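Here is the structure we will look at, set down as structure tokens.
Up next, subunit A:
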Amino acid sequence: MALVLAAILAVACVVAVALPFIREPEPESDSLHELDEDERRRLELLEARDRSLAALKELEFDHRTGTISDEDYRALVGPLRREAATALRALDGEGRPTGERT
Partner candidate 1 sequence: MARKASPARLVIALSVAAVLAVFLLYTSIAGGGNPSIAPSELGTRTEKVQLAGLVVGPVRGDSHAGGLRFALRDIGGKHRTRVNVLYAGSVPDLFKVGRHIVIDGRLRNGVFVAEPGSMITKCPSKYAPKQDGGPA
Partner candidate 2 sequence: MAELGRAALLVTLGLVMYALVAGAAGAHLGRRRLALSAQNALVAAFFSTLVASAVLLGALLRHDFSFTYVARTTSEDLPTAYTISAFWGGQEGSLLLWLLVLTGFGAAAVRLNRGWARDLIVWVVPVFAAVAVFFAFLLVAVASPFVMQAAPADGAGMTPSLQNPYMLAHPPLLYLGYVGLTVPFAFCLGALLAGRPDERWLVATRRWTLFAWTALGIGQLLGAHWAYVEVGWGGYYAWDPVENAALMPWLAATAFLHSVMVQEKRGILRVWNVLLVILAFSLSLFGTFLTRSGVVNSIHSFTQSSIGPWFLAFIALTVAISLAVVFWRLPLLRSQTRLESPVSREAAFLYNNLLLLALCLTILWGVVYPLISEAVRGEAVVLGRAYYDFFLRIFGLPLLLLMGIGPLIAWRRASFASLVTTFRWPVLAALATGAALLVLGAGSSVPGLVAYTFSAFVAATIVMEFARGTRARKALGASSWPNAFFSLLGRNRRRYGGYVVHASIVLLAVGIAGSSAFDKAADAKLRPGESMAVGDYNLRYEALDERQTSNATEIRAQLAVSRGDRDLGTLEAGKNAYTVEQQLSNEVGIRSDPLTGEDLFVITEQIDPDGTVYFRVFVKPLVNLIWIAGLVFVMGSLIALWPDAREQRRLVERTREIGLPATR
């Protein structure tokens, strides 16, 4: 009894492992979609944009709650806004990676 169950288990696992090959015996492309240079760069820009936007939002919040004084706020908001603007500009300039290159 135990051996039968063990055999079933083993077969099930082998099937699970072989599943990708069984489902697609002859795929169009077997390559892992690795990011190429442009896509990688675009991802980094997106992350930079999100990071600076989040930092701006946090600064606004801290200022509104009074954690950051008015003068600290004035000193910090300028560089942060410039950073966000740079990131956004860089993103617009990139264009979509696949195909279209303006």
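Structural remarks
As a convention for this text, a contact is a pair of C-beta atoms (placed from the backbone, for glycine too) under 8 Å apart; a residue touches a chain by one contact, two chains touch by 3 or more; residues count from 1.
The candidates were selected such that all candidates are chains of the complex that A comes from, given by their letters.
None of the values given here were measured: they were computed from a predicted structure.
Every candidate listed (1 or 2) is part of this complex; the one in touch with subunit A, counting any copy, is 2. On subunit A, the positions that touch candidate 2 within their shared complex are 2-3, 5-6, 9-10, 12-13, 16-21, 24, 27, 29-35, 39, 42-44, 46-47, 50-51, 54-55, 58-59, 61-62, 64-69, 71-72, 75-76, 96-98.
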